[in-house]
Every structure is written in C-alpha cells, then in structure tokens.
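Every protein chain of the complex appears in place save one, which is left out.
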Amino acid sequence: MADLHFLANPARFRRFSQRVTGSLAFATVLALAVGLYLALIAAPPDYQQGETVRIMFVHVPSAWLAMAGYGLLAVLSGSLLVWRHPLAALMARGAAPVGATFAAVCLITGALWGRPMWGTYWVWDARLTSMLLLFFLYLGHIALSNAYDHAERGDRAAALLALIGAINLPVIKFSVDWWNTLHQPASVMKLGGPAIHPTILVPLLWMAGALSLLFVILVLLRTETEIDRRRLEAADATA
Amino acid sequence: MTGFGALLARDVRLVLRRPGDVAVVLAFFVVATALFPLGIGPETNLLARIAPGVLWCAALFASMLSLDRLFASDYEDGSLDLLLLAPWPLELAALAKCAAHWIVTGLPLALLAPLLGLTFGLDPLALAALTATLLVGTPTLSLIGGLAAALTLGARKSGALLALLALPLCVPTLIFGAGAVEATVSGQGFGVHLAVLAALALMALATTPWAMAAALRQAGE
Partner (left out) sequence: MVPPFLEVTDLACRRGGRRVLDHLSFSVGTGELLALTGRNGSGKSTLLRTLALLVPADAGTIRWQGEDVVIDPDRWRSQVAWLGHLDGLKADLTVRENLHSSQPDRARVDAAVAAFDLSALATREVRTLSAGQRRRAALARVAASTAPVWLLDEPLNALDAAAQTLLHAAIARHLATGGVAIAATHADMPSARPLELGA
C-alpha cells in the first residue's frame, strides 16, 4: 500500500505531463512569437522612456512570475507537510530554480533598464530591493533542499522554510517600502499606476501569458527529471 | 512550565560553564564594529551617521555566529532525542532554548552596544534608542536564527547556510532597529519603530516555535 502511494502519484503525473508538454510547448512558442512581435515591433516607444520601455515587457512579467513562483512553492510545501504528498516535494524541487531564474531575470532587466533611465545599473529602489531579497529566499530554499545526504529531509526542511518565507514576505516588502520612502523620497519613476495605455497593456499581457506558459512547461519538465532522479536513487538503494 | 524553566536554566548554566564561548561572540561584535572606523576613516560626522547601521548589522552577525551550536550540541550528544521524548510540547522546548540564547547573547550585545555607540559619537538619546531597540529586536533574531539552526541540523556546511536562511528574514528587524536610531539622531522620536519591532518580535514568537519543533522532529527521524 505504501509502495503504491509512493510511486503511483508521481507515475500518473509523469504520464499526464508527457502527454501535455508537446502541445504546451507549441502554445508557448506561439504565444512568445506574438508577444515578442507586439512588444518589440508593434508597440510604440514610450514618450518618456523611449525604446527602453520594451525591457518592461520582460521585466514586469518576470517579477510577477517570481512572486507567483514563491506562492506556488508555499502551496506545494503546505501539501507536503500536511499530506506528505510525495509529488509536492519533487515539484517544489522543480519549481524553485525556475522561480529563482525569473527573479534573476527581473533583477538583470531592471538593471539594464536602470542604466539609461536612472543613469546607473543599480539603485536601492524598493521594488528592486524586495526582488533581491526574494531572490535570496529562493537561494536559501535551493541550498537547504540540497544540503542533506538524505533528500527527503532536505525536501521537508525546505518546505518549512518556504512556509515561513511566505509568511514573512509581505512583512519584508512592507519594511523595504518603508525604508525606501525614508531614504529616497519619491525620486524613483514608477511604471504603472491606475491607467496603463492599451498600446502598452496588450503586449504586456501577451508577454505575461507567454512567460507563464514557459514557467509551467519548465516546472513540468524539471519535475519529471526529479521523479526520474528519485527513482534511480531508490533503485540504487534497493539494488 | 517546569520543563520550560528547567531547560532554560540548564542551557544558561551550560553556557556559564564555558563563558569563553559567549566572550568570543561579544569580542567579535566589538572587533567587527571597530573595523568600520579603520576602513572608513575617523571623521566624526560620518561615523555618527553610519553608527546605527553598523552596530545593528554587527549585532545581527554576532547573533547568527553563536546560533549554529544552539541545537547542534543536543543533536550530537543524543539529548535532542530526550527533548523530543519529553511529555511536554516541543514548541516550548525550542522557545526555552531560544530564550536561553537571548539571555546569554542578545542581552549582553544590547548592553554592550551603547559603549560602542559612544566611540562612534552617538548622543545620549541615540544611545538610549540603540539599547532599547536592541533589547526589543534581538529576541526576534534569536527566534529566526533558532529556526534556521533547527532547519540546518545535520546539514552539510550548516554555518554559512544558517546565515543565508536567516539573514533575509531578519531584514525587517534590521530596518526598524537601525531606523529607530537614525530617527532619533535626526530629532524624531523612536516610539513607532519600537512598536513595530515589538510587533515583529510577537510575530516571530507566534510563527517560529512550531516551525522549529517541526524541524527538530524531522532532524530526529
């Protein structure tokens, strides 16, 4: 019974995942093509930011996905700790580096955008700083889940960390905002606000959709790999 | 609660048997702080300006350095099993150990900090703010660090990993702790900061003990 529980869910997931990855990959390429066309060619340059506004079409969705990825990590961690769902641990292992990569992409594109707009690659802007801390949380999670000889102990320690991290994330965000307004009173230009012009909004949503698909497919593929790896280790242990 | 008191007393007594370990942490705090004027220069205005951040960061690092032994010694000599088997909540046991850590580390750091603040040219009010915020803020550091210590129990390279896990979570405490002293220097009060620090401490008190207990149970398996 325990045997079946341990293998059945990941195996079922693997079959499901292999069936959908093909069409998902197709949809991702299509959405990226449309999104990139709209973002890089169709969208007009911004009257203030000029051509650099196009960086935002990658930067902003990356920020969303980095945050959503941590949320996913927290949900997976909860289901691992409460229901001991073996797939949750493998998917968390698959998702964390993807989320970290999107956080890194967000930071790098932010720096590239900052150079022409702020005249420097890095400013201790509230959003960038929060994203940097989120990136550190991801790094800690990845490091902790790999820090044990016994992989399952790493899974569950990292799951606890992700839950505590998710609880603390809003507090970190709040304190960084507060710290930032204290030290840099409103010198930073902000994208967004209540009204985004449709010429910006439409490509932004396309890119957000395309990168979300990319996120999903990367997590699925990495989870498959983790399932295989865990099976090989189990085979080694019993051999 | 007798178990809580007994464990707290045992841990404090253990540290007092080897006062050298605490002395090393406090010495690190002093040396690390003293390096900043040497690296930056002796200009009084600049030093007074950076003192809050420097002292708070140094206190944070000193706390983290002393934390990796918090549960590790119990793990290595087998007494962690006895804690896990004690017929009272493991959450309280974890809390007792963090409280002991604070008494022998956080409290001395808070009491030592004004002396160091004096050498940075902080005025008496700022020194008071520094001590008060460290008194309210260091329990949070002990709790968050204690959680990181429990999570890294039995891991490879646990020392550096502990800091990597704990430091991002300590950012709010650092911001409001150092911010309080700065606010005092610039003539504002630090009541709000102190209230937020207290709120952060309460939040840590509410969330970390169960996570520590869960991590310790994982380590015991």
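Going in written order, the chains are labelled A and B, and every chain counts its residues from 1.
In this text, contacts are C-beta pairs under 8 Å (C-beta built on N, C-alpha and C of every residue); 3 or more make two chains touch, one makes a residue touch a chain.
Predicted, not measured: the structure shown is a model, and the values here were computed from it.
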{"item": "Contact with the hidden chain (one of B:Val12, B:Ile50 or B:Ala86)", "value": "B:Ala86"}
{"item": "Chain not shown, touching residues in chain B", "value": "2, 6-7, 10, 13-14, 17-18, 73, 76-79, 81-82, 84-89, 217, 220-221"}
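Methods note: only the chains that are shown with their structure count from here on.
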{"item": "Chain A and chain B, separation of their C-alpha mean positions in angstrom", "value": "31"}
{"item": "Residues of chain B touching chain A in the complex", "value": "147, 151-152, 154-158, 161, 164-165, 167-169, 171-172, 175-176, 179, 196, 200, 203, 207-208, 211, 214-215, 218-219, 221"}
{"item": "Complex contact set, residues of chain A against chain B", "value": "81, 133, 136-137, 139-140, 143-144, 147-149, 153-154, 156-157, 160-161, 163-165, 167-168, 171-172, 174-176, 178-179, 182"}
